[in-house]
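For this view, one protein chain was removed and the others were kept in their places.
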Amino acid sequence: MKRIAVITSGGDAPGMNACIRAIVNTAYQEGIEVVGFRHGYRGIVDNLFQPLHPDDMRLVSQRGGTFLKSARYPEFREVETAQKAATQLNNHDISALVVIGGDGSFRGAAHLANYWQGQIIGIPGTIDNDLAGTDITIGFATAVDTAMEAIDRVRETAEAMARVFIIEVMGRQAGFIGLHAAISSAAEAMILPEMDPQPKLPELADNIKQARVAFPDSSYIVILSENLWPGGVHALAESLTKATGVTCHACPLGHIQRGGRPNAQDRILAMQLGQAAVSAILEGSSDVMIGLENEHVVEVPLHLTFDRDKPLAPRLVNLQLGLQGVNFTSKKVRKNA
Amino acid sequence: MKRIAVITSGGDAPGMNACIRAIVNTAYQEGIEVVGFRHGYRGIVDNLFQPLHPDDMRLVSQRGGTFLKSARYPEFREVETAQKAATQLNNHDISALVVIGGDGSFRGAAHLANYWQGQIIGIPGTIDNDLAGTDITIGFATAVDTAMEAIDRVRETAEAMARVFIIEVMGRQAGFIGLHAAISSAAEAMILPEMDPQPKLPELADNIKQARVAFPDSSYIVILSENLWPGGVHALAESLTKATGVTCHACPLGHIQRGGRPNAQDRILAMQLGQAAVSAILEGSSDVMIGLENEHVVEVPLHLTFDRDKPLAPRLVNLQLGLQGVNFTSKKVRKNA
Amino acid sequence: MKRIAVITSGGDAPGMNACIRAIVNTAYQEGIEVVGFRHGYRGIVDNLFQPLHPDDMRLVSQRGGTFLKSARYPEFREVETAQKAATQLNNHDISALVVIGGDGSFRGAAHLANYWQGQIIGIPGTIDNDLAGTDITIGFATAVDTAMEAIDRVRETAEAMARVFIIEVMGRQAGFIGLHAAISSAAEAMILPEMDPQPKLPELADNIKQARVAFPDSSYIVILSENLWPGGVHALAESLTKATGVTCHACPLGHIQRGGRPNAQDRILAMQLGQAAVSAILEGSSDVMIGLENEHVVEVPLHLTFDRDKPLAPRLVNLQLGLQGVNFTSKKVRKNA
Partner (left out) sequence: MKRIAVITSGGDAPGMNACIRAIVNTAYQEGIEVVGFRHGYRGIVDNLFQPLHPDDMRLVSQRGGTFLKSARYPEFREVETAQKAATQLNNHDISALVVIGGDGSFRGAAHLANYWQGQIIGIPGTIDNDLAGTDITIGFATAVDTAMEAIDRVRETAEAMARVFIIEVMGRQAGFIGLHAAISSAAEAMILPEMDPQPKLPELADNIKQARVAFPDSSYIVILSENLWPGGVHALAESLTKATGVTCHACPLGHIQRGGRPNAQDRILAMQLGQAAVSAILEGSSDVMIGLENEHVVEVPLHLTFDRDKPLAPRLVNLQLGLQGVNFTSKKVRKNA
């Protein structure tokens, strides 16, 4: 008789609760008990134990955040801390641990595997979508919807006042949220870490100036990934204001992008991965992440999820570059047409 | 120099506007003019002509419905009507027609191809997702979110009053919306056209009675696809009330499922397919639908989109059956645990 | 040292949870304990006791429904049942009971007062807004927003397909939701129980026919209050279809109107009334409802809340009649202008 432990670790992501529900319900169907530790790895070390049962899972899927709570816990990189966690897991007779989190959490899992004999399964849960080995991570789709809806709101003000906005979105070191937000909000420009060459200030400024001539009565929205522009969105807005003579307003979307009820895509993804994690445990897998590639559930060695870069889809980058580019060529076409 | 015409046809779907934007912007970048006809095939026949230009596409992507308007138009099955449409298209010097719609619209396109020499490209736009040759259709993801959010609301009342609800969702003859809504709303049961064998009344009634014993204080939600139960959701609710002795409330979600702002997934899908449609025209394709399979854009002969059935993903059906089944076995497990 | 009991009774309404929070937090500040009974009056009789403490109130305000659960309980009209409730309340040393609910719940409160000596305070909690003595009830504002958003969705399909929709909204015997939904969704017509004379079929049909001539390409939406038209919204849609020759689609909004997160107005209203209820108890009031009139908290004898009819605001009725009327006169004005 197995006993599985679950933690959510790192930044919370919408859909984590639905994932826990799927793990718990699937496990109990197989006669396996599930327990949780609150606040991720810290909770294992500090023994923040919490029993998990299907009866309590009935209404959790629709909620944002994680009812198991999460934490960032850099101390877990130390050998001694990982050993303490191993001891705690053994004390609780845990034979398998499911870690729902991002790349930091998976590094922690790989670290723990050096000191603990149980099975370790990762499930990709991060709004940033920056894990290799899976097309998509839990929370990403909802975060994009949230960013897009926020940008839709800003667009209305921008249109009413004919303003330029530089909107900063999350993504840590990856442009996934930025790219999807730019396409879905029909942004006029985007600046993402993966773009090579990076858009330069003069080029952006020229673009804005051209747009003001072509559409003097309209809005112009630039999507900027966080951690990219020196000084951040306020510095960029200031520089563009100087370079264009047009006031460019900075708008960091901030922490709202992380919260909110998961959309259907995230709930369904989360439940698929949760169910598959239990199957993987039953089949004896360990040190793998359960991912989704081309609509199929796959198992990927944990270290391959964080050692490799995950590129943006070139066709989506080109899609946005193409659609935003037309703004400044269309006038000519009209004349010829 | 080409001239492309676009129509939206059949039931409207969120994302159609974003698709039109992508077609128009991409075409103008290639030096191609785009025009629209309002109200689908009827608009071609009645010459409801509307020029389309990138300048007017700046803010359409975020809106639900279709600004080009749509229509159901059974008269188009007649030879004479299709011939009239061919003549009109020729009068306007149209060399390619893009039809955004569902299977009825694609049958219309195949019919038109008998009488018109231009290129015809279909783009799957229907909330029902019942087109073979593409993993997903424009509007489906938003419709699922809308249904799910509505069910989340009903869940709150159902929990407060400890009630049973039978919720009818759209889907014409397909269970895609039903299945995705059932999973994402953590429904206790579902009845979809593709289920074989179909859930029977006594089985459903037993299930409800067991749940009332296990969770007397809680809600119970059944998702029912439309056009499936004889007499519809009200008849089923009445029969279940009689069979269980528990009042079962009927709740048809109705037309709200069709409207609303497209979510990010639908906007991005729509723009991809719209851009790809223009590429397909430039490459000389005709009588094909542009679809998305395993995250790749594909071309599928039109007749293969409506002549073949599109099955539900078995892993998703099993996911929901597994997760909903645990409700009635969990008590036992707890005792053993 | 007092001990207060709280119940939520009748149909659940968004904001009930925020109201409970305000009662609990305010009471504990005054050194008063609060307990709840689940499922309203039935819970008192069946002793579904639940302690309530500020620590558990931190996150409840933002949720729809009622975590204390509610019930309709016609048995409470019997003398014996009310006596049982009185005994239970005495057994628990309750000195005051707060009832959050609608007119049926307040009739129950007045009935209970015959058999119980404690203080009884009503708080208006019903989406229907049909209680005299208060300008607004908890849940009404959110229900109107929910209905309006649903109608906004239907409007998009209606515009795309140039369709007529008859949309049925809640309200029991009162037109508040209908009136506010009609104004806020810019409906073309409304049928409310308070209208005198009631709109007749030929008049409605003429109106629709005129609109189809003036705006052949557009939508037309009629708001119908429930429990008003013989045979309901489907019968009306059918009759209008026959009378106009235009297909009129029936769209009952149903139970989605009751659920959902409370909007800010409902949360703030609920907390004001909850706080005032505790003050009223401390001041020795009983058999009164705490209401809001002209932005001031008032106490109203319970029987005056359900013995009197609450009229619609004539200025709002006239506002909608004026705004919807212009649709058919505007063409003429344009010519003269």
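So that you can tell them apart, the chains are marked A, B and C in the order they are listed, and the count of residues begins at 1 in each.
Here is the rule we use: contacts are C-beta pairs under 8 Å (C-beta built on N, C-alpha and C of every residue); 3 or more make two chains touch, one makes a residue touch a chain.
As the structure is a prediction and not an experimental result, all values here were calculated from the model.
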Touch partners, limited to displayed chains, of the chain removed from view:
A, C
Among listed residues A:L59, A:A132 or A:A162, the absent chain is touched only by A:A162
In the whole complex, of C:V233, C:A250 or C:M271, the residue touching the missing chain would be C:M271
Touch criterion as defined above, residue of C:L68, C:I127 or C:V144 at the omitted chain:
C:V144
Touching the absent chain when the full complex is considered, from A:A110, A:V154, A:V169 or A:I208:
A:V154
For subunit C, enumerate the residues touching the unshown chain of the complex.
18, 21-22, 25-26, 28-29, 31, 33, 53-55, 58-59, 61-62, 135, 141, 144-145, 148, 152, 155, 159, 180-181, 183-186, 215, 218, 261, 263-265, 267-268, 271-272, 275, 294-295, 297, 313, 315-316, 319, 322-323, 325-327, 329-331, 333-334, 336-337
Residue list for subunit A contacting the dropped chain reads 8, 11-12, 38-39, 63-66, 69-72, 146, 150, 152-157, 159-162, 165, 217, 249, 251-256, 258-260
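The rule is short, and it goes like this: only the chains that are shown with their structure count from here on.
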Line, ring, star, complete or other: which one describes how these chains touch?
line
What pair of chains has the most C-beta pairs in contact?
A-B
Provide the C-alpha centroid distance between subunit B and subunit C, rounded to the nearest whole angstrom.
34
I'd like to verify one number: the distance from the centre of subunit A to the centre of subunit B, where each centre is the average of its C-alpha atoms, in whole angstrom.
27
Shared-interface residues of subunit B (touching two or more other chains) are 152, 155, 159
